[in-house]
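Removed from the display is one protein chain of the complex; every other protein chain stays in position.
Chain nomenclature is as follows: A and B, assigned in order of appearance, with residue numbering initiated at 1 for each chain independently.
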Amino acid sequence: MMKMTSPAELEKYRSSILEGIDSGRPSVSVCCGTGCSASGALEVVSAFERLLEEKGIQANINTKITGCHGFCEQGPLVLLSPGNRLYCKVTEEDVDDIIEETLLANRVVERLLFVDPVTGEKIEKEEEIPFYKKQLRLIFGDNGKMVPTDIRDYLSLGGYSALAKVLKGMGPQEVIQEIKNSRLRGRGGAGFPTGLKWESCDKAEGDIKYVICNADEGDPGCFQDRSLLEGNPHLVLEGMIIGAYAVGASQGYIYVRNEYPLAVKNFSTALEQAREMGLLGENILGSDFSFNIKVVRGGGAFVCGESSALITSIEGRIGEPRYKFVHAAEKGLWDRPTVLNNVKTWAAVPLIINRGAEWFSEIGTEQSKGTMIFSLTGKVNNTGLVEVPMGISLRELIFEIGGGILEGRKFKAVQTGGPSGGCIPEGLLNLPLDFEKLAEVGSMVGSGGMIVMDETTCMVDVAKYFLSFTQEESCGKCVPCREGGEHMLKILERITRGEGEERDLELLKEISDTMQCASLCALGKLAPNPVLTTLKYFPEEYLAHIKDKKCSAGVCKELIEYLIDPEACTGCGRCLKACPTGAISGEKEAVHILDQEQCIKCGNCMEVCRFDAVSVE
Amino acid sequence: MTVDLEKVNSIIEKYRDDREAFIALLQDISAEYRYLPEEVIRYVSEEIEVPVSRLFSLATFYTSFRLEPRGEHEVQVCMGTACHVRGAPRMLDKVTQKLNIKPGETTEDKRFTVETVNCVGACALGPLLVYDGKYYGKLTQWKIEKLLEGSNDEDDQSS
Partner (left out) sequence: MVSITINGREIKTDQEDITLLQLARSEGIGIPTLCFHKALLPYGACRLCVVEVTGGQNTKIVNSCAYPVREDGISVQTNTPKLKQIRKNILEFLLARCPEIDMVKKMASGLGVKEKRLPEKSLPEDQTEECILCGLCVRVCGEVIGKEAISFVHRGAEREVAAPFYSQSKDCVGCTACHFVCPTGAIKVKESGNKRFISPWNTEITLVTCEMCGISFAPENSGEYLQAKLGLPAEWLKLCPQCRRKVAAETMGKYDFTSRNVILKK
């Protein structure tokens, strides 16, 4: 690859790529994001490669292995152009039909189309599927259009034009002003105005400055940062280069979760390609600006998503947060001025530069501009990654984009913001999603996790789950988080065992208050959120556990019983075989009996019963 | 136990100019040996002139490090939130009952190590587990039974 020595040269190269693209040539994009890969996308890819070669037409068809398209529920996904047709749940066996019918004869393979669960209608085009229709995929949309490991794909979609624009005629101050005007706020959780952060780093004294990309996506149920890095690494990289130019940093770091090997690989490839082309390294695009990036793999600690802990981790120490009376922008990595932003924040930068602050600030709400990518998961029909303008309501997100609740069950709550967020009840579903509104109800945007819960989710159990998560991930440095969190967890364990007392609820609130006020870092300060919001919105569930010793969701083992309905049981023997303790007895074709004494409440029987004869109470 | 220190030397060499990259160094060692042998940690400490206590502290703080050898097969049960609300705790119970060990432990015959992970980002497939790097989604207790038994007689596990 040729080294570009000026923005003009880059534009020339881009034109040559665009000229070489035959827009009429059919192309196949197979989503190979984590979800699709786990459902067999790689086998689909090899089937395409094999069959196209066998048929001798591999040269006529462009096959792309792309990053995540977002609609994980329907994976493996195959997107075909021309026509932007989306095929869902594709298997190896479908590939021959796709080639023969769609690619060669331009006919639709009906059975692979998405079926609207409400209307039963088959939908052909990606953009017409309700899941995609309401989205505004500014940052995430290109994932399906490019091979993440090929910089030419990124260039063909306008990549690095923002960098070229900046180097051609925008001073660092102008870039900072543009970001300030866009009113972009940090997408990592706290929502701090990005432009202000850059400005204070720029003003801070020091000849060595750093920029860091926080890709330590530790929130369980969140995978948007991963999908961006895997599917469009150059976008994040371009944002970082522009940021470094603006604040005058010569070295950057990206801190990626160790559990994301493909993200590390694709981003590293992107770095190499950018270096080769003169977009990274010494004298970028022939300018005076030089900048480099190192990839740091995280060691596996949620707390390292906290900025000061992440910085100490890059410095090679344990991820212990520090008090932040002096901001990282003034004194961060190795005590030098440092800008630390989340993956999604960096990814928004090239867009703002290209399309202007004014355009960006028209999207979203008064206080929260632009789009946000959420990981919509849990008991929702359409699990996946969704990018929506700030301000969309929870109801639209869950019921229109998300397609409602699994198995037609009743919605109970949605948890946003990961383990530090809160559980929001049905009554607040019309809440517009932005930083302020979510904070008002005791939750947060956080890194964009959104876990939907239904009537089979026990809210006390969920609070216990999140607290045990934050306890396991607490660094253990400060007393309120380490000891306070541990005591709260013990109380919740008691309640879910049916050993709780009413005064425990007051104690939970008191300890929460101390943790919120006195913990050293955000992990400890926010850890009580799931407990406080469930106490606030679902007090009756706590009381049912404490007073009636009942778990209506059928989750808390000590408080439930599995029952076999003699009317429905056919005596097929499946549950009898599945029971690990021999608690179920009964002759073939006679009603089976469950001995509560021997039952360990593993739920095997209910899972295997084909006649809905096993219930939980 | 004695280990081949030549590999360690080449890893140390790789980070020679990057003195703060202790975590990366330990990760590479961990990838090489599938755990962090005490002998190696002590050796590295001497070579790079960093107190053992600092490396020991790192090795016990970050979850990607183990100080005990892992079993032949690694089973990681995803305990992410999406998996949790879809029944992951019951799946974990099943795995640990089946193998008769607690999460974080290795079976006596050194065949299996069971761990929990905090989300592998394949939430559409929850509950799920990762078996030797391969994802098994939409788990049921039957599927676990088959998966763990299948590996006993070396059958194809993907069925």
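Note that a contact is a pair of C-beta atoms (placed from the backbone, for glycine too) under 8 Å apart; a residue touches a chain by one contact, two chains touch by 3 or more.
Quick caveat: nothing in here was measured; it's all calculated off a predicted structure.
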Of A:Leu42, A:Ala518 or A:Leu563, the residue that touches the missing chain is A:Ala518
Among the options B:Tyr35, B:Phe56 or B:Trp142, the absent chain makes contact with B:Phe56
Missing-chain contact among A:Leu376, A:Cys478, A:Leu505 or A:Cys556 belongs to A:Cys478
Checked against the full complex, the residue among A:Leu138, A:Ala301, A:Leu351 or A:Cys579 that touches the missing chain is A:Ala301
Contacts from chain A to the absent chain lie at residues 301, 303, 318, 320, 322-323, 325-326, 471-480, 482-484, 486-487, 490, 507, 510-511, 513-514, 517-520
Touching the unshown chain, chain B contributes residues 38, 41-42, 51-57, 60-61
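Just so we're on the same page, only the chains that are shown with their structure count from here on.
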Here the gap between chain A and chain B, centre to centre from mean Cα coordinates and rounded to Å, is 23
Chain B contacts chain A in the complex at 19-24, 26-27, 54, 57-58, 61-65, 79-87, 90, 93-94, 97, 117-126, 128, 135, 137, 140-142
Within the complex, chain B is touched by chain A residues 34-35, 37-39, 72-73, 75, 217-223, 226-227, 258-260, 296-302, 313-319, 375, 377-379, 383-384, 415, 418-419, 449, 451, 453, 457, 462, 465-466, 469, 473, 475, 578, 580, 602-604, 607-608
